[in-house]
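One structure is given here, and the rest of the page talks about it.
Note that one protein chain of the assembly has been removed; the remaining protein chains are unaltered in position.
Here is subunit A:
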């Protein structure tokens, strides 16, 4: 089977996965106690108002009727309208997604660069003080509460040293003119290099906070994978031939060791997209995690359903890309 067939098959497999997702999400959010109409109108609402709102939101229909209406709308590309803001979800979700993309990509780049290298060096100098230090740090990193880390970073790097701003994406006194909503790109398009630096500085602390856990996981994975590969015969042969140690490690070993690492990177990138909520909250970033979170607290069904659906879709796509990358890196891998 060639690559194209493989991709098509994988894309077709997506359909039942996403359909299942919509169904589960649909059922779960309706199982949350609390009538959305009552939640929206609040403690002081009269019963008539609640009833009228339920009707206008279509909530008085049986759940399966609501579900099939929702599916029907999805097929036409309609993700529904937010109950709270009365704006279509397709329209309002992009700025939130863009914020999260920018942050996640920044974070995953940090996590990969630092994590992979720390893992390699640890494996190379196994049982050295660097190895011990790096692995202890990685253990701390995996178990670090982001909430605490974020606030400590704000205290140290913003309040004490004044290196980075505490919260937000930009300096609101000199706001970025949004075009793509990816501010790093927007500022460059407009030639505002001063703003580019400001936006970048806003990304550093949340980026590091978000990168901590994936970085640690990637480092540990790389180390164990490298240790295994470096014990193999072809590495010994390469070294016996007098190849420089650096090339043995970074070229011969890494190529075979990177496959499991790649899987972890793929999974972690997907998790960052949906799981940046804590980071987004502490650093006041309007990302998609916060969008869905606010949807949940106001029982905004369309926002929750469509938000989770989009994040799930991206997650599945990233993993597809990773699967395809396997064969690019290691031609021995065939898709059957």
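Following the convention adopted for this analysis, contacts are C-beta pairs under 8 Å (C-beta built on N, C-alpha and C of every residue); 3 or more make two chains touch, one makes a residue touch a chain; residues count from 1.
By definition in this document, contacts and distances are computed from a predicted model.
In the listed set "Amino acid synthesis family protein", "Intermembrane phospholipid transport system permease protein MlaE", "ABC transporter substrate-binding protein" or "Sigma-B regulation protein RsbU (Phosphoserine phosphatase)", the entry agreeing with the UniProt name of the missing subunit chain is "ABC transporter substrate-binding protein".
For the options A:73, A:281 or A:319, the residue in contact with the chain missing from this view is A:281. Considering the whole complex, the residue from A:23, A:155 or A:234 that touches the absent chain is A:155.
Of the candidate positions A:78, A:92 or A:323, contact with the unshown chain belongs to A:92. Taking the whole complex into account, subunit A touches the unshown chain at residues 33-35, 38-39, 41-46, 48-49, 52-53, 56, 84-87, 92, 95-96, 121, 124-125, 128, 130, 150-151, 154-155, 158-159, 162-169, 171-175, 178, 194-195, 197-198, 201, 204, 245-246, 281-284, 286, 290-291, 294.
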